[in-house]
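Missing here: one protein chain of the complex. Every other protein chain is in place.
As written, the chain order gives the labels A, B and C, with residue 1 at the start of each chain.
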Amino acid sequence: MIRFTNASLEYARGTVALHDVNLFIARREFVFLTGPSGAGKSTLLKCIYMDERPDSGEVKVGATSSLTATRTDVAKLRRKTGIVFQDFRLLEDRTVEQNVAFALEVIGAPRNTIAGKVSRVLTQVGLASKTTALPRELSGGEQQRVAIARALVNDPFVLIADEPTGNLDDRATRGIFQLLRDISASGTAVVMATHNLDLVRRSDYRTIELTHGEIVFDSASIAAPTGVALLDDDAGMTEAVL
Amino acid sequence: MIRFTNASLEYARGTVALHDVNLFIARREFVFLTGPSGAGKSTLLKCIYMDERPDSGEVKVGATSSLTATRTDVAKLRRKTGIVFQDFRLLEDRTVEQNVAFALEVIGAPRNTIAGKVSRVLTQVGLASKTTALPRELSGGEQQRVAIARALVNDPFVLIADEPTGNLDDRATRGIFQLLRDISASGTAVVMATHNLDLVRRSDYRTIELTHGEIVFDSASIAAPTGVALLDDDAGMTEAVL
Amino acid sequence: MSLATREALVSFRRAPLLSALSITTIAFSLFAFGLFGLVVLNIRQALETVSERVEIRAFAYDGTDSRSVAAAVAEISAYPEVLRADVILPQEALERARREMGEFKDVFESAFLPTAIEVRLKPGYRDPDAVQRVAGKMGAFAFVEDVRYGEDWINQLHRIRNIAGATGMVLGLAFAIVAVIIIGATIRMAMMARAREIEIMRLVGATDGFIRRPFLIEGAIKGTVGGALALGLTWFATSVIERYLSFDTVFFDTRLAVAGVIAGAVIGLAGSMVSVSRQLRQA
Partner (left out) sequence: MSLATREALVSFRRAPLLSALSITTIAFSLFAFGLFGLVVLNIRQALETVSERVEIRAFAYDGTDSRSVAAAVAEISAYPEVLRADVILPQEALERARREMGEFKDVFESAFLPTAIEVRLKPGYRDPDAVQRVAGKMGAFAFVEDVRYGEDWINQLHRIRNIAGATGMVLGLAFAIVAVIIIGATIRMAMMARAREIEIMRLVGATDGFIRRPFLIEGAIKGTVGGALALGLTWFATSVIERYLSFDTVFFDTRLAVAGVIAGAVIGLAGSMVSVSRQLRQA
C-alpha cells in the first residue's frame, strides 16, 4: 500500500531529512515511527501525503507514485488519506464542527450525511460538548482531538498521525490509541509518529526508528509479522479505493 | 512569589476553567502542574502572566496583583517572566536567532550583549546549528526548543512552561528538564504543565493536579516541603526584582 | 457549485472589513475612471456642438443684384461638402449680430453690414481641408468681395479634438491600469490573509479548481457591487454638478453603464484569478 524505494530528501539548507529509505507498509498494518527530534519523521510522513517528494527514489501510495503524480492526483490521494498534523492546522475562523465537516465537503460527500458523521466522530474523540467552539477557545489537547476527528471522519484508507497525543493525558492518549487501532483493524494502514515510548512498548506493533533520516531499526525485519500484513496487496487495494 | 487567592475563572461559553484556586509558589520552587486535557492548566498559567484574570479572587505575582495591574504593569511583569507557550508562538517571518533576540530587544537589553546571550541559550537547547532557519523550516521539536530558548534568554524571575516537552524525545526532554532545574536552582520559580507523568514520577518536585478547574492534589500539602520554599518571601523578592 | 457560492458568501461574513475594502477600492477606482470618462465624453460632446457651427461666409460687394446671389447659392448648395447655404441680407445680419453678442450689443447701434452667403458643412466635412476647398470655390464668384471662415479657430478646434481624444485614451488607460493594480493587490492581500486556509484546503484534498471557485465567485460579486457603486457615485456626482453649476452634462447611456458594471465584475474576477493562481502555485 505504501512503498518507499531508495527515497532520499535534502532540504534547501543542506539538512538531509531522509536518506535512502526503503519501506513497505501494508493494508491493515499499524506502524509506529520513532526517533529523536529532527530525525525526519514528519518529513517521511509528508512524503506519504506528497507534501514533499523525495529528491531521488520513489514513494508510492496506492496507485499514486511520487514520480508521476499531478496536482490533481495528489488531491485525490489526500481525499482518501486522513492526516493529523503535528501542529493541528485547524481553520481558525470555523467552529469545531465546521472544521471536521470541511474535510467531508471537500470530497463532495452528500450534504445530508455530513452532520451525522461529524457528530459521531466528535463523540469518539470526546469533544461532543465543544462542537460550536472556535479553535482558540479550546485547550491544546482539545485542538489535537479536533485534528484527529477531522482525519478520521472520511474513512481514509491510509491514516497518518504526526505526534497525535503530544498534548494529551494518559487516559485520552489510550482512548485515541484504541481508536486508531480500530481504524487499522477495519482495513486502514496507520502510520503514527510518536515520542511516547510507553505507548510503543505497551503494544507490540511494528516500530520503525529513524535517526538522521535513516531507518536504524525496523521491528518487521526482526520478528516476522503476521502473514496478512506483509502481503503486497497494492493492486487489489488500488482498484477498490482510487 | 506567586499567590492565588480564591481565584475562579469562567469562560464565555460557560466552561469553568478555574474554581476557587488557592496556591502559593515560592522563589526557587519547581512545580509540576498535571491533570487531564481541558482541566485548566493552561488557564492557570495564563493567570500567572495575566493573559487572563480571574473573575473572582486574586492572583498576585511579585508585587503585581490581578486586581490592580494596568496594561503597563502587565508588560513589565512579562519582561521578568519567561513563557513557553503550548503552541510555541514564534514569529513566522524571523529566524530562530531573531525570535530569541526579540525577547531581549523588547526589554531594552544593551545591543552588544544580545548576540552573545542568544547564541549561548540556543546552544543550551541544542539548536546551535539552526540559528538562521525560519520556524517553518524546523521540526516540531526544534520549534519547541526555540520557544524554550526565548523564555530562558532574559533570565526571568518566574518561568512558565506549558507542555514544553510534548514534541520532544526522551533524551531532549531530559536535557530541557535539567535546564529548567538549573534555572530554578538559581532562584527562579518554575511552573511546568505537563502530561509526562514519567518525568513527574522520576523527580520528586512539588506536583499540583487539576481536574475541572479545581486543585485535587497538591504534594506540598502532604509531605512537608523544605523550609525555604514555604517562606513567604514576597516582600523581599518584590524589592529585588521589580 | 452551490458549496462554492456558499463559501464565497460566507467569506463576506468572515472578513467584512477586507470585503468592504475590496469593494470600496473597486468602486473608487472605477468612480475615478468613470468621472474621467465623463469629462472626456462631455468635452467631445461640447466639441461636437461647436463644430456644428463651422460656417463659411462670403460677403458680396455693395449693390450686387440678388439674382446672381441666388444663383450662386443654388450652385453652392450642390457641393458635396455643403449641408446648407443661405443668403443673409444686411438687416438680418445686423439683428443676428446683436442677438448673438449680448454684451456688446451697443456696438451695433448704427452698424452697416453687407449681404452675405452663409454655408454650413456636412458632419464628415468639418475639417480644415474641406473648409478651405469650399471657401476657395466661393471666392471665385465675381460678386464676392471677401470670404471668411475663421481659419485659426477651425484649425485650433480640430487640434483640440484630436489631442483630447488621444489624452483621453492615454489617461483613461493609465487610470484603468492603476485601478487593476490596486484591485489586484487588494485581492492578493485578502488571499494572503487566507493563505493558511488555502493550504489546509489543499492538505485535506481539495483540488485547485475547488479552492479557486469560491474566490472567483467572491471576486466577481465584489467587482459587480463595486461597479454598481461606482456607477451610482458617478451619477450622483454629475447630477450634483449639473444641479449646482447648471452645466448641461451628458451621462453614460445604458449600454455604457452596463459595460461599466461588467468591467467591475471582470476586474474583480481577473484580480481573483491572478491572485489565487499565484497563491496556489506557491503552496
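Side notes on the structure shown:
Here is the rule we go by: contacts are C-beta pairs under 8 Å (C-beta built on N, C-alpha and C of every residue); 3 or more make two chains touch, one makes a residue touch a chain.
Keep in mind that this is a model prediction, so the values were computed, not measured.
Looking at the complex as a whole, the chain kept out of the display touches B, C. Here one chain is not drawn; of B:F85, B:F157, B:F177 or B:Y205, the residue touching it is B:F85. Remark: the omitted chain is touched by one listed residue; of C:L17, C:A78 or C:A142 this is C:L17.
The chain not shown here is touched by just one of B:K117, B:K130 or B:R150, and that residue is B:R150. If you put the missing chain back, the residues of subunit B touching it would be 49, 51, 71-72, 75-81, 83, 85, 89-93, 102-103, 105-107, 150.
Contact between subunit C and the absent chain runs through residues 17-18, 20-21, 24-25, 28-29, 32, 57, 59, 93, 97, 101-104, 106-114, 146, 148, 150, 153, 160, 163-164, 166-167, 171, 178, 181-182, 185-186, 188-189, 192-193, 237, 240-241, 244-245.
Keep this in mind: only the chains that are shown with their structure count from here on.
Each chain gets a centre from the mean of its Cα atoms; for subunit A and subunit B, those two points are 32 Å apart. Shared interface positions of subunit B, defined as residues touching 2 or more other chains, are absent. Residue numbers of subunit C whose C-beta contacts span two or more other chains: none are found.
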